[in-house]
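Attaching a single structure in structure tokens format; questions to follow.
What you see is part of a larger complex, with each chain still in position.
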Amino acid sequence: MGIYAFPMHKIPIGVLGASGYAGRELLALIGRHPAMTLAFAAAGTRRGERAEIGDRVITFAATEDAPLGDAALIFSALPHGESAAWVGSARAAGAKVVDLSSDLRPGAGLPGAAAVPYGLTEVARDAVRGADVVANPGCYATAALLALAPLAARGLIAPGATVTINAASGVTGAGFTPRRDLLFAEVAEDFRAYALGNTHRHASEIRAVLASFGSDADLIFTPHLLPVARGILATILVPVTGLPRDVLAPWREQYAGEPFIEITEEAPSLRDVTRRNVMRLTARPVAGVRQPMLQVVAAIDNLMKGAAGQAMQNANLVLGLEETMGLPA
Amino acid sequence: MGIYAFPMHKIPIGVLGASGYAGRELLALIGRHPAMTLAFAAAGTRRGERAEIGDRVITFAATEDAPLGDAALIFSALPHGESAAWVGSARAAGAKVVDLSSDLRPGAGLPGAAAVPYGLTEVARDAVRGADVVANPGCYATAALLALAPLAARGLIAPGATVTINAASGVTGAGFTPRRDLLFAEVAEDFRAYALGNTHRHASEIRAVLASFGSDADLIFTPHLLPVARGILATILVPVTGLPRDVLAPWREQYAGEPFIEITEEAPSLRDVTRRNVMRLTARPVAGVRQPMLQVVAAIDNLMKGAAGQAMQNANLVLGLEETMGLPA
């Protein structure tokens, strides 16, 4: 990382898709990061608008006017389907990229995605460290896969099992686009499941990554929309080859020393993790069933550990910085 | 019905446990019922307090001062464990009883419970009609069992299957007791699972009733606490012996003509059912899994179809009235 003379000079960072919820969270993190400085913040529909980021007021550039070459690293929070092309342009301009869209993730099916490391940081740290481009995991997928990885790694998921993931997300997960169904008066006092029948994009993402962990499990993922601004809670049932004596041992072992993972006896809730870059998790054996099963409950902030926070972990690694830099634990 | 000279004289109705959320909903329903009049409203801790019910102000009697003999029918919304004894006293005083506690439900284990019909009205109408005492189903159990009954009745639940029920309830489900964890500032912007590991009381209730439907399925029930006042959404996965050609046919057939059941193509949400005595339900085949499975999503208002409304259906039947009386559909 010799080219960045830290702390004399800060590393210039660009953000594409900066006006959405994940984009604004990225801007806030960059603003507090001791080794980064904002090179540009570009937005599509909200170009020209001003935004208050900490004690600074910025103006969003149009995406096509973004000075890609001014940034050493670019976060892309552009919409799915639009992002991949801009990743190419950013690379051509010499910038490294952390892509928060689904375009380059496993299961998305875009050509070339296979070559890009999937930035589930605690699991894929080494691959991320040397990468020029990182595919940042989806918010639901982050919660599900951090919960399942230790079981898969230990061969504890029963062969041929059906893993069921019920998850609920705050509305920032649906983005900052004005939509009638996201108005306060429609969301308050409501709760709904969506993408019924196992059809959500993250189902393929989780399945593809879980397969790469060596599990052949079937997977059913059902997302729900919560009347809260932020947070994801995933309640997961896993048929296992046997119950561990210490039910939390798989996670405690795998994540020992991890600054952004919290394993607790008590059930986690959204308030435990909101505005923090952590996953908090507990597990229990399931009573009253013939097949040994574990119930795992994981909570993250969808905009932090589920988006901007994990992206910052990955950016730090890509830039050769401390992974925790700029991220309050 | 001969003893009740309707409409000249209205039927006197008592409510025990009237100051809680279910109790107050019962009082409101009685107040609007064309053939009922309130004989008494008794409360434990809030005795002596006044409450506004529609355009009437009532004062809660102490439970032990309730004139049980003045009522032709008594709703008991007393806490679990306290209710059964009062049901006995009410019977001794000559009143019929709809008991909203779990004391007399299947799976609760109290002696004598087996002799009392389980008032899942659409399923057990005939048994309820002739009964002196009815055990009103739990709120979660109502949503789950109305969703599962048509599958069980058709032998569609795969033998040896594990049925998973994820459900989320508004906070009125936790009662009107002042508790720090139910304060607005603790519940807003939060979401949590509880009774982890399949340990909720309603799990045994659902299991016992499902067994009585002829299914040997294992059952995993996970409740969650929502930051909404009222409503339950249950998301259910059922391994099936085969997928029906018309996925909604089992429910449409079983519930044809039912005034309080709504089968829809679209996913139901809490807002569709709030303050209404209905269950709304949809189902989908589950994509991407080897075992044929159905996903069923059911929504009810926990205080109406999940408590006071269904209790009123049962009371109407017990009293020989039209089942829908006093219940706006």
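We call the chains A and B, going by the order they appear; numbering starts again at 1 in every chain.
To be clear about the criterion, a residue touches a chain if its C-beta (ideal position, glycine included) is under 8 Å from a C-beta of that chain, and two chains touch if they have at least 3 such contacts.
Since the model is a prediction, treat every value here as computed from it, not as a measurement.
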Where 2 copies are displayed, count of copies in the complete assembly: 4
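One rule holds for everything that comes next: only the chains that are shown with their structure count from here on.
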Rounded Å distance between chain A and chain B, as computed from the means of their C-alpha atoms: 39
Chain B-facing residues of chain A, complex: 160, 162, 164, 166, 168, 186, 188-194, 196-199, 203, 207, 218-220, 222, 224, 226-231, 233, 235, 237, 267-271, 274, 282, 284-291, 293, 295, 297
